[in-house]
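Input: a single structure, listed below in structure tokens.
With one protein chain withheld, the remaining protein chains of the complex are depicted in position.
Presenting chain A:
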Amino acid sequence: MADTVTPAPRPLSPSSTSRDRARPGSLALRGVAMVYVGLLVLLPVVVILYRTFQPGLGEFFSALDSPEAAHAFELTGIVALSAVVINTVFGIAVAILLARYRFWGRRVLSAFVDLPVSVSPIVVGLALVLVFGPTGWFGPFLTRHGVTMIGAKPGMILATVFVSLPLVVRALVPVLEQAGIEQEQAAASLGATAFTRLRRITLPTIRAALTYGVVLSLARCIGEYGAVLVVSNNVEGTTETAPLRVGNLVENELNYNAAYAITFVLIVVAFAAILLSAWIRRRRRS
């Protein structure tokens, strides 16, 4: 309170005068922004939380207790974790290559890493089916070796990796570019091998950014729907992940309460990811 009353000692700062002059207009803008975001985002989220717990806690827990739900969560965990591990390993490799090395096709590689963000998940699923499906390009080869990709976990993991491909890479590249290569060159001149430099210099440098990328990637992998829908064949109790189960409960069984319960768990995971990534961002800034 005292602060706002006594701006007199420092009225010469030009930015503060302009801010004061724009006050009514900026208040109106703030109102517009808050109403828009409130109606568009906050209201529906509040409504779904209300609907989840309206039938009571007993209903909520029994919906989560079914063997189908348990299987769906377990499968989601397996697929998402496998995809994140793959993305982390390849993400580090791709980020180091893009940030530090010059080679023919560097920009093409960079463009291909970004491509999955703007490809429809349904198209991703279709693309993988056309190559790894039983009648796909590699279908006969895979069948001969007894490998089933489509309608099974490997295909679902592949689809999940595809859609979350750029997240780790894009989190790492700016940090690696900023860190430069002087330390690495010094270490190399002292005889450190590539592996030692990776373990002792690169990984400690990118640790925070890597955590950030992994959190984002994990959230994305847990929630993937369209691509997994196409490649999994969506069979209850076998290839039904938690997001697929939400869709099936609403579309086929009209069991909204069970769908809300699973959705609530997914929302909690998503919120945890937001809080965690915000916390990492703040720590990196300070």
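Criterion: a residue touches a chain if its C-beta (ideal position, glycine included) is under 8 Å from a C-beta of that chain, and two chains touch if they have at least 3 such contacts; residues count from 1.
Everything below uses one rule, namely that contacts and distances are computed from a predicted model.
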| item | value |
| --- | --- |
| Chain not displayed: protein name in its UniProt record ("Acyl carrier protein", "Cell shape-determining protein MreC", "Sulfate transport system permease protein CysT" or "Thiolase domain-containing protein") | "Sulfate transport system permease protein CysT" |
| Of A:130, A:152, A:187 or A:208, the residue in touch with the unshown chain | A:130 |
| Touch criterion as defined above, residue of A:69, A:222 or A:280 at the omitted chain | A:222 |
| Contacting the left-out chain in the complete assembly, out of A:81, A:152, A:181 or A:208 | A:181 |
| Contact with the hidden chain (one of A:64, A:78 or A:97) | A:97 |
| Positions on chain A contacted by the hidden chain, ascending | 14-15, 17-19, 21-22, 25-26, 29-30, 32-34, 36-37, 40-45, 47-48, 51, 90, 93-94, 96-97, 100-104, 109, 111-132, 135-137, 158, 161-162, 165, 180-181, 194-195, 219, 222-226, 229-230, 243-244, 246-247, 250-251, 259-260, 263, 266-267, 270-271, 273-275, 278 |
